[in-house]
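As you look at this complex, bear in mind that one protein chain is not there, while each of the others sits in place.
The letters A, B and C name the chains in turn, as written, and every chain counts its residues from 1.
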Amino acid sequence: MVKSTLKYIMFAFSLALIASCIRDKENTIRFSSWQSSPSEKRLTDSLLHCFAKKYPEYNVKFELIPGNYSEKIQLMLGTHTAPQVFYVKDFVAPSYLRYDVLQPLNEYIDKNTSFDIDDFYPQFLDAFTKNGKIYGLPKDFGCFVLFYNTDMFKAAGINDPPKDWAELEEFSRKLTKDTNGDGKIEQYGIVVEPSIDKLMPFVFQNMGGFQDKDGNLTLNTPEFQGALEYYYGLYKKNIATIPTDVSMNNTEEVFGRKRAAMVISGGWFVPQLKDQYTDVNYKVAFLPKGKQMATIAFTVAYSSPKENSLKEETWKLLSYLTGKEGMKAWTSTGIAMPTRKSVAAQLDYIKHPEYKYFMGSVDFAKVFQVEYNERWYSITQSAMQAIFYQKADIPQKLKEMEDDMRSLRLKK
Amino acid sequence: MVSGYELKIKMKRNSSTKKEQQFWAYIFLFFPLMLLAIFVFIPILFSLVISFFDWELMASQQKFIDINNYIEIFGDKIFYKAILNTVLYTIGVVPIQTMLALFLAFVMNQKIRGRTFFRTAFYIPAVTSSVVTSIIFVAIYSKEGLLNSILGIFGFAANDWLTNPHTALISIMMLNIWTTSGYFMVSFLAGLQNIPNSLYEAAKLEGATKRQQFWHITVPMVRPVTYFVVVMGLIGCFQVFDQVFVMSDGGPNNATTTMSFYVYQNAFRYFRLGYGAATAIVLAGIIMIVTVIQKKYFPPNPY
Amino acid sequence: MATIEIKNLQKTYPNNHYAIKGIDVSIQEGEFVVLVGPSGCGKSTLLRMIAGLEDISGGDLFFNDKLMNSVHPKDRNIAMVFQNYALYPHMTVYDNMAFGLKLKKMPKAEIYQRVTDAAKTLGLTEYIDRLPKEMSGGQRQRVAIGRAIVRQPDVFLFDEPLSNLDAKLRVQMRTEIKRLHRKLKNTMVYVTHDQIEAMAMGDKIVILKDGVVYQTDSPINLFRHPENKFVAGFIGSPAMNFVSGEIIKEEGLYFVTRGMKISIPPPLQVSMERYLGKRVDMGFRPEYVYDKGLEKERRLSTDVEIEILVVENVGSETYNHFRLNGMDTIYSYRSSSSNVHIPGEKLTVGIDLERLHFFDVETEESIL
Partner (left out) sequence: MRAIKIQKILLLTILCFGAMVYLGPFIFSVIVSFSDNKNLINQPGQIVNSGWTLRNYIYIWKDLPFAIWLFNSVVITACQTVTNVFFSALAGFTFAKLEFRGKNLIFGAMLASLMIPGIILIIPKFLIINEFRMINSYPGLILPGMITVVNIFLMKQFFETMPKDLVQAALIDGCNYFQMFWKVFIPNSKPALAAVAIYTFQGTWNEFLWPLIATNTSEMFTLPVGMASLRYELLTDWPAIMAGTILVSIPTLIIFIIFQRYFVQGVASTGGKE
């Protein structure tokens, strides 16, 4: 009895000991990102493979972070476990930059003239710059465009994508159908979702915004409210659906499974359509125009923590990934658009039948950044849900949102 | 260890069994107490300290803001909603799970073939990981999932249980009742088996019916167990987290944001650790008040 | 083997409760000493202090003239048999007995030798591989004794070892332990609350009450010459009868109480002089009350009229309980079983004047 117990104890501890001994090699660069699709994973792998070939003296280890990415990265930064290189989304950048936790890259950029920082589109670089210091190098960008199912359009007798709000509503109505005659609607005109990201293009199109230049909230304005009413109206009029109504997780899935004729999505959806939803015939278009043309551009940067024992190695990887060569390899599949002018020109995306809509959006796309504590997202998300699920009064909700968020403004 | 003990003997000529016991007791308790100190005693106090700071994980220096967190709590609508949700949750779950557990135990205590099988069946949800049961129930509750297809047979319209703010909390409550009632059934079963048979025999001689026996013997005799079940149920419900995290993430529109989840959100999503600690302390206060009230008005054994 | 010298031993608990209030006992080599007293008298505490299981608050304890106060129990070379046997439930009979020896790192062969010897002595050979739970109470008790024997200790300590056995087995084990003592000739200290057991077993009996020794003596002396009222009442069964009365002088000294006038026997006349006109307690044993109608030879007291209340016939003899002259106290009187009384019977008895005891009311000391 005693001996066998001892054995168990020894076993348990040796397990733990072995487990904690399986450590990474000293000079391993840890690299973390989320993964929006298996194709993105493949791309990351091949890119890292190319880097490994070019610099065989460095070890790069990829660590996937599933779910709640930004929180996890912030937690890792706070808990001294951050990887050497990781993605930073543009709209959470302000909360990262507020602390002194990211490595400013100017010093390295200045040393490496071949890196050519001026090649980047400035609006994307700005998203990661504070007080003249660059904390992240935008690896790519994407923006919301309109995907539409050409078969469905043809069946409804529509040839071109909607050009403005009125057409969007009209087409949606035409495309909403009970295809098998069971009294339930199988096909919706468009799929929307109760989420601030999808709403924001409409707000920008309506000349509104989330906050003004000084950081004051502008939710309770006619522009914002008008956009929200139009957006929610699509759902209220039953010509749009939301994913949960058809038991799915996101709008892309609804479109892919042919439950909606249109969806607002970004470049990351293209490989997914090609891999998973091969039977969907679709085309891409600019988002319909409101008072003006507008969309949101998303950019993601590679950043590195200040607390890092492998600074030189990290820079090697960073500069490879966002250098001309790396970016070209990364964006050549069209998963995302390059943030370097030279790469965009090289790949000739401006004339590409699909990609031209992404590249073309750069002219009027806005980078969406909010200078409030992370909780702002949950507040707006709840409010959107209240409007969609509980038919909450829109003006009142907007006012509440402003009240709830005011105290969350980031300290300078 | 041994040499230390011998040293002690030598040092203290008048050493004694009491001293020796004391010496060993401190050795035995050293490691357990150190762990308890680090992970229980100190955190309780530390938590109070944090709650007076605007504690940010990544900041190099934390800012003392005295009771501002608490002031914010009292103006925080979501906090009230979280309390309301937690209270509703508790009020909904505890009585039903207790009664169901007692009922199941009572049925199981009859002489019935296959008792072990039924006991295992009822108990399995309780030993299964809450994450697993939550995920299974997400599938069951989804709009085109099992529940709706069963209800569809009876002509009910499909409902998206977890994204409908009216049903989301109730759905999680049902899951909780499903998981815990089997566990508490076993507690009751043990309690029932401890009731001396002679009591029932005496009641039979006096002409009590089965129902009278249940209400006048079984229920009062299992009162200590009931107390335990209610206390454990209260503690569990007040701290429900896993199910909320997996199933609804607090949504839709905070309809399922419970106190624990709100504490978690504030601390690990919004990184407002000070505010999170303050909400945790208020929650702890509420739980302790409820337990004290319960102890006073519903003592375990009044006889 | 060892002598044990207990000098002014004291035991105090933190709440200033005195469990043992300064006890002196000296135990000879090979002596069988019984500590007896009512529950809570401190006898077990005293035994445990000898064993080293309880701290000594004051005084000294010597084994063979060596001071033992701070010696660890395992180094005192003692063995102890417990009331609840305290066998290790997970060990076989063999392992139970061998455990202490194994801890001493004794060679295996020697352990085997000792254990099998002890098992043979106690008739446990065939049970050697059993677990305690598979044995009867008496067998377990034997194992417990065996465990003590194998250690070949200087001193055996018994803590009410027989109190969990049924009456018959108890008597049987009693003789067995005595036999063992005769064989091993070790010093043995035996605790019991049962005075019959004490009388039957002890070479020397120490009577304790409230942490104080009331008398230390051989069994027969305790019975015949109790030094105080407590010992007088404690030893003997049924217990000694006590009656309170006054000493008066007529033609000699008399003890008088309601309906009884007893002349003080001559040896005591001198010492009783002091109590003239004062109250004293008189004690007489049920054994020394005689039916005046039957007993003619002994020097009995004057007639005492009694009325029998209850009769207990235990076969070999009869205990008759009676009241004296309207007094509340119930007294007893032992008669032979051939002389059967019935309740309600009125009777004239006399008390053997040679066997009277008198006690000082205040000090409760025997008046000699």
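Methods note: a residue touches a chain if its C-beta (ideal position, glycine included) is under 8 Å from a C-beta of that chain, and two chains touch if they have at least 3 such contacts.
Quick caveat, the model's predicted, so the values are computed rather than measured.
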item	value
Chains still shown that are in contact with the chain withheld from the display	A, B, C
Touch with the omitted chain, as defined above, among B:125, B:165, B:233 or B:252	B:125
Among B:107, B:202 or B:293, the residue in touch with the chain that has been omitted	B:107
Contact with the hidden chain (one of B:88, B:140, B:170 or B:203)	B:140
Residues in chain C touching the chain absent from view	48, 51-53, 73-74, 78-80, 82-90, 99-100, 103-104, 147
Positions on chain B where the hidden chain makes contact	1-2, 5, 17-18, 20-22, 24-26, 28-29, 31-33, 35-36, 38-44, 46-47, 50, 57, 104, 107-108, 110, 112-114, 116-125, 127-133, 135-140, 142, 144-146, 148-149, 152, 178, 182-183, 186-191, 194, 224-225, 227-229, 231, 235, 238-239, 241-242, 245-246, 259-260, 263-264, 267-268, 273, 276-277, 280-281, 283-284, 287-288, 291, 300
Touch list for chain A against the chain that is not drawn	1-2, 5, 8-9, 11-13, 15-16, 19-20, 32, 63-68, 72, 75-76, 78-81, 247-250, 253, 257
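FYI, only the chains that are shown with their structure count from here on.
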item	value
Arrangement of touching chains [line / ring / star / complete / other]	line
Identity of the most central chain, Cα criterion	B
Label of the chain whose CA centroid is most distant from the centroid of chain C	A
Pair exhibiting more inter-chain C-beta contacts, A-B or B-C	A-B
Rounded Å distance, chain A centre to chain C centre (Cα mean)	93
Approximate Å spacing (C-alpha centroids) for the pair chain B, chain C	58
Multi-chain contact residues (two or more partners), chain C	none
Sites on chain B at which at least two other chains make contact	none
Residue ranges of chain C in contact with chain B within the complex	52-56, 69-70, 72-73
Residue numbers on chain B that touch chain A, as the complex places them	56-60, 72, 77-78, 142-145, 160, 163-165, 250-254, 265-266, 268-272
Contact set on chain B toward chain C in their complex	9, 12-18, 20
